[in-house]
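Left out: one protein chain. Kept in place: all the others.
The letters A, B and C name the chains in turn, as written, and every chain counts its residues from 1.
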Amino acid sequence: MSGTKPRLRVAMVGYGFMGAAHSQGWRVAPRFFELDAEPELTVIVGRDAARVEAAREKFGWMRAETDWRRVVEDSAIDVVDICSPGDSHAEIAIAALDAGKHVLCEKPLANTVEEAERMVAAAERAAARGIRSMVGFSYRRVPAIGFARALIADGRLGDIRQTRAEYLQDWLVDENGPMTWRLDKSQAGSGSLGDIGAHAIDMIQYLTGTTVEAVSGTLATFVTERPLLGESRGLSGTASAERGRVTVDDAAWFTGRLAGGAIGSFEATRYATGRKNAFRIEISGNRGAIAFDLESMNELQFYDATAPAGERGFTRILVTEPEHPYMANWWPTGHLIGYEHAFAHEVRDFVDDITAGRDPVPSFADGLQVQRVLEAVELSAANGSAWTETGGAR
Amino acid sequence: MSGTKPRLRVAMVGYGFMGAAHSQGWRVAPRFFELDAEPELTVIVGRDAARVEAAREKFGWMRAETDWRRVVEDSAIDVVDICSPGDSHAEIAIAALDAGKHVLCEKPLANTVEEAERMVAAAERAAARGIRSMVGFSYRRVPAIGFARALIADGRLGDIRQTRAEYLQDWLVDENGPMTWRLDKSQAGSGSLGDIGAHAIDMIQYLTGTTVEAVSGTLATFVTERPLLGESRGLSGTASAERGRVTVDDAAWFTGRLAGGAIGSFEATRYATGRKNAFRIEISGNRGAIAFDLESMNELQFYDATAPAGERGFTRILVTEPEHPYMANWWPTGHLIGYEHAFAHEVRDFVDDITAGRDPVPSFADGLQVQRVLEAVELSAANGSAWTETGGAR
Amino acid sequence: MSGTKPRLRVAMVGYGFMGAAHSQGWRVAPRFFELDAEPELTVIVGRDAARVEAAREKFGWMRAETDWRRVVEDSAIDVVDICSPGDSHAEIAIAALDAGKHVLCEKPLANTVEEAERMVAAAERAAARGIRSMVGFSYRRVPAIGFARALIADGRLGDIRQTRAEYLQDWLVDENGPMTWRLDKSQAGSGSLGDIGAHAIDMIQYLTGTTVEAVSGTLATFVTERPLLGESRGLSGTASAERGRVTVDDAAWFTGRLAGGAIGSFEATRYATGRKNAFRIEISGNRGAIAFDLESMNELQFYDATAPAGERGFTRILVTEPEHPYMANWWPTGHLIGYEHAFAHEVRDFVDDITAGRDPVPSFADGLQVQRVLEAVELSAANGSAWTETGGAR
Partner (left out) sequence: MSGTKPRLRVAMVGYGFMGAAHSQGWRVAPRFFELDAEPELTVIVGRDAARVEAAREKFGWMRAETDWRRVVEDSAIDVVDICSPGDSHAEIAIAALDAGKHVLCEKPLANTVEEAERMVAAAERAAARGIRSMVGFSYRRVPAIGFARALIADGRLGDIRQTRAEYLQDWLVDENGPMTWRLDKSQAGSGSLGDIGAHAIDMIQYLTGTTVEAVSGTLATFVTERPLLGESRGLSGTASAERGRVTVDDAAWFTGRLAGGAIGSFEATRYATGRKNAFRIEISGNRGAIAFDLESMNELQFYDATAPAGERGFTRILVTEPEHPYMANWWPTGHLIGYEHAFAHEVRDFVDDITAGRDPVPSFADGLQVQRVLEAVELSAANGSAWTETGGAR
């Protein structure tokens, strides 16, 4: 809005759920945070001309485009924000980085370790030229999570021995729910493991400041066939008598050895009846512990084991104080923020990093590390849950 | 953004906390809801030219103005949104309505019953000409509250006997906190009673679909003198040795008789140590009960007294389902919304009412009713807590 | 069980709900606490010979008796424990004290201030001769409450400004529930006010270490007629077409001025749908706050306003540590206790006081003070909620 600030012209590829969330992030961040560049919602990209035009109007972008290659080639674009399905990430991100665009890429970074490795290589080449890249594990930007990270980094939990991450949803509980592309391995790559388990892995690695070195994992598919919809790939329409084969995991469990000696337990499931988006995290050390549930995302539970014995307990911190990450820019104490605020924070940090010339986190390398853990879990599960290294040697 | 939709050109008066929240409402509502007119953030109004210009840039308005009278006279303006202090509401709202502008006025409607009555008269004159007015009790638009209202309207609580509304904050707990204009009756009109007690009154009247007919009330000021700041009216600066006199209530308690025979208890305080924005509501009937806390605004507790005896209990409903008010337009199940979403909902409803030619609620008359209860509480408190009618005869 | 310890021979008058709880207290206390005298469940007293014999067997007393005067005259009795209805307390307690028996009297101390005053006089006469008396406000002996009292006494809450006590039950919600003696003023004396409101008053006075000096109160009866049972005074039997008149309060609300300047709000109701025994307490000071709910009686919520800003919040203390009152004698950390444990604690303290030659608390004078507040609330309610002194001059 100000004539003095440089503009940052953004092209966003994709217009589904993540497109809506990212659009809101780009729109809102500059209204609440002081940015050194003003993001401009320049162009939205999607293959279907009619749909992308509808998304353009709904999400408030200036123009629509059907070929991502054109925005990559467009010298008027500064940033490419990739919200398209995982199998398209590598190609778009590498092209955009090589063309000198800063890239924000939704998680998971890619569908395979090999793709992710090529993306990291492209990101490193680009960084050498001052081009920035970030993978969108947006939950790192939930203030309660940022505050938990600060407590841990300050040593308030002491030596961490155990972590517990459970990402619980229940949208597959009904066995007559329809077959969708998300349940077809050839299209989705993975089931709950890659979709929500990836968040769990990134979160534990982020909060503990370490990596998962080896895993023993189990995958299960509870409902192996589901009714096909008339429209084969969508979620709407009427169920037919025909049934399709579910080829991804419904739920995943794994135990991981963290660098430093802690043991983490992980679960990702779409069958946790009654849990809608319950991403629950607990981290225990010899000086304290934290607990978090995304269904109460404005709260952090903190246990200080160094308090007087009679006064110990989990403190419910309402993470709405000016002292908490990002919160000074929102509302007065006690006023909550919602899911999409994490995207405004992501935009804030990404723009700050671009204008300050810093490499953002989580980096593509961080995204690759998650990919390696995912792959190791699949290998372990296919091998009778045998312990499997996550390929740190690579 | 669409060329086909009519625009709704908005002028917003005021640029404090409420200005930020309303700006976000106007900006975001059309991106998530299908509106029949596209709001345009046309002009922001404030007395201080430099400050209003800074607010214009920060909040993203097209131009700034220092005299509200000019926007009232401006034929290019469709809506006047009043976020300025309460003592200015009546003059601006009446002028705007008389000039044919739709008016959204922040709560409380006015500082006195007399002002509120003149505003209602203006609103009624305007309504006869198709001009709409609404008072901004935005908490009615929290989805959990809207859903509670629906349960009550459907008879799920049966005959309501008791209501309990406690609006608890703690920002005055420190007795060395500074004197501010909010603690000076000549400027603020009232203390916790008018500021947050007004929300409690509107909420109970809304949820029960009835009115408070008589009250017995008590007001207290715990800290009667506070250090003056160098800058006498602001919150920043260093405290001086000089002290100012607190002339408003720190806390208010009252019992109210509701039309229909229920009894409500009310509390509003800024001394509830540890409660940041805990607006807690409980309503009990012979068939069920609800409980709500604004600090967990995405949750509604519902007790169904008609369930089998062994299965009764308060159900924590995570109010994020498509079946819940407003929520189908936001994120998937289990993803939370925040404080300012209520303002997007307010804008959605106000715009819908304008385009559909309906009178919005809460109306100015609803705002006047709250004012009458506030006045009765003050009278009762000044009269030894004697029961005082709220002037329903008027 | 040990031959060396003196016995303390107890006579208990009454065998209803409180008789069961007191019997358990006398039986269990010596098994978990080191007492200097061994209580003996010597005689249980009730007017109906068959019923008292059944109670004797069920509760495990050595013999039964139908006339309380005989146990008062019996030199083999050391303690009289009064669990009979409130209108019998004064006569029995005064006779027992005058006969040199230690007396434990259930709350409320009496049905009137006049009776309570005579009981206090008798207790004072007895104390001069080394005879002890205690009124049974057993909730003082819930460990979480004892720990809260210790925090407050240590100044951890600082200057207390507000208290909030709500005793919520719902057993009258069904308007077709039967008429019982508890709803008849001539028999019960009072409704929810005297029954559960008395607990609220004692608790706030105990926790704050102060007294309620004046009140403004309101009483309400929501259902004024209820079906009479065939058996007029019992709870069982079939409802008839005939209806009886409810002459006590269903719910009571009052605001009280505490010595020292704090304001307390109080509510007692049997119409809080879904709340079974929710005795909720909140106390706020300028350095901290506590919150408690009897439905989660092993937990205390403590807010330390002196903690670093970002780390403040209510800490859920699971009150099961050896550092907490009474808990070292029960189970390992994390194992809960129940309702009746408070009676074992009451017996422990009463026996300790007797053997150590100390006057117990709460004393009959404490019970009288509660009675004065109850009376003032009734006077205020009858007088349009006018502020009424609690008779501190007496």
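Rule of thumb we're sticking to: contacts are C-beta pairs under 8 Å (C-beta built on N, C-alpha and C of every residue); 3 or more make two chains touch, one makes a residue touch a chain.
Keep in mind the model is a prediction, meaning the values are calculated, not measured.
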Residue of A:Asp36, A:Asp67, A:Glu114 or A:Glu175 in touch with the missing chain, whole complex considered: A:Glu175
Which of C:Thr210, C:Ser296 or C:Thr355 contacts the chain that the document leaves out: C:Ser296
Hidden partner chain, touching residue among C:Leu318, C:Val351, C:Leu368 or C:Ala381: C:Leu318
Residue in contact with the excluded chain [from C:Val28, C:Ala127 or C:Ala214]: C:Val28
Touch list for subunit C against the chain that is not drawn: 1-2, 17, 21, 23-24, 27-28, 30-31, 56-60, 169, 171, 275-278, 294-298, 318, 320, 331-341
Absent-chain interface as seen on subunit B, which is shown: 147, 302, 308-318, 321-324
Residues from subunit A at the interface with the omitted partner, ascending: 157, 159, 161-162, 164, 166, 170, 173-175, 216, 218, 220, 222, 251, 253, 255, 261, 263, 265, 267, 269, 271-274, 282, 284-286, 288-289, 291, 303, 305, 312-314, 384-387
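Operating definition for what follows: only the chains that are shown with their structure count from here on.
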Chain closest to the middle, measuring from C-alpha centroids that were averaged per chain: B
Distance between the centres, which are taken as Cα means, of subunit B and subunit A, whole angstrom: 36
Subunit A-subunit C separation of Cα centroids, rounded to whole Å: 55
Distance from the mean Cα position of subunit C to that of subunit B, given in whole angstrom: 42
Contacts with two or more other chains, residues of subunit B listed in rising order: none
